[in-house]
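What follows is one structure encoded as structure tokens, with my remarks underneath.
In this view, the complex is presented without one of its protein chains, the others remaining in place.
Up next, chain A:
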């Protein structure tokens, strides 16, 4: 795709987001109408083949588009819904699913008729994901799944869940990923859990009570679930954090406007270095994130793994994003602390990103292990 064509796509996405996704009424609750609009707009299948109703774009183009979605859509929770649907459910079926699974689900997912979610975390297994107890037993017809998953983004609105479950003993080769439909017998969806931020992305517990899964709904291969999980987290650590770069840009621009217009002691507050340096830090955060992203999309477009790069990227972007929003609140002073200025919501939304997709402490463990032992896990 030429830069000109990519620019056209970006421009269309920005216009679409500004005109359709910023309804103040839905900043803290999910809007089915907005979902319908983004599906009609055609964004959901950005990297998926045209055969399944997608656009077949490269990851580089997708990154540019999603940075701008994050910039133009101030509804961070809604962007999170879209991210969870695309990158850690639809994308996994597209890349690792059998032809049968792709035919069964992809067209509906790219058209937004079915929403996706990913289920890894459990009440007692968070960072230590492989200690999960949700288990699937093989039967003649398929599998019977039992257990429950916690903090599932999109849970209350999702139709399709990528569920990781124990299918053997020990660690690596004892997990399997399944594609589970909401309608399968034994699936129970918990109530929307109230969170500090990202209110427009509903979250819930999902319980599997003797849930029957047909044979063909194994994602990838039986007992190769930890590999799929590694891949899923790699996609998540990259693409769920791309829109945060756009969000940082948006918050930075608001800060620039404010430091120019707000006067104290007879001068714009931007004249004070203690204030202006915060904006310099924001700019550095944005540019460094983009530089890292550039390398990752190159690897991904060449079908290469970027496990450690995405771990570093996730850690860096989340720290920079949170700092940007924290500094924005300081720059706006008392006004920033009020609901009216909408900076406090940006901060509340941002704070979760050091937790989801693996906490930042876990990223540091991964980076340390990789650096000292050459290990990636």
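A few points about this structure:
Here, a contact is a pair of C-beta atoms (placed from the backbone, for glycine too) under 8 Å apart; a residue touches a chain by one contact, two chains touch by 3 or more; residues count from 1.
Definition applied: contacts and distances are computed from a predicted model.
Think of the chain that is not pictured: of "Sarcosine oxidase subunit beta", "2Fe-2S iron-sulfur cluster-binding protein", "Spermidine putrescine ABC transporter permease" or "Electron transfer flavoprotein small subunit", UniProt labels it "Electron transfer flavoprotein small subunit". Within the full complex, the residue among A:55, A:92 or A:292 touching the omitted chain is A:55. In the complete complex, the hidden chain is touched by one of A:15, A:103 or A:124, namely A:15. Listed here are the chain A residues that touch the chain not shown: 4-5, 8-9, 12-13, 15-16, 19-20, 40-43, 45, 53, 55, 57, 261-262.
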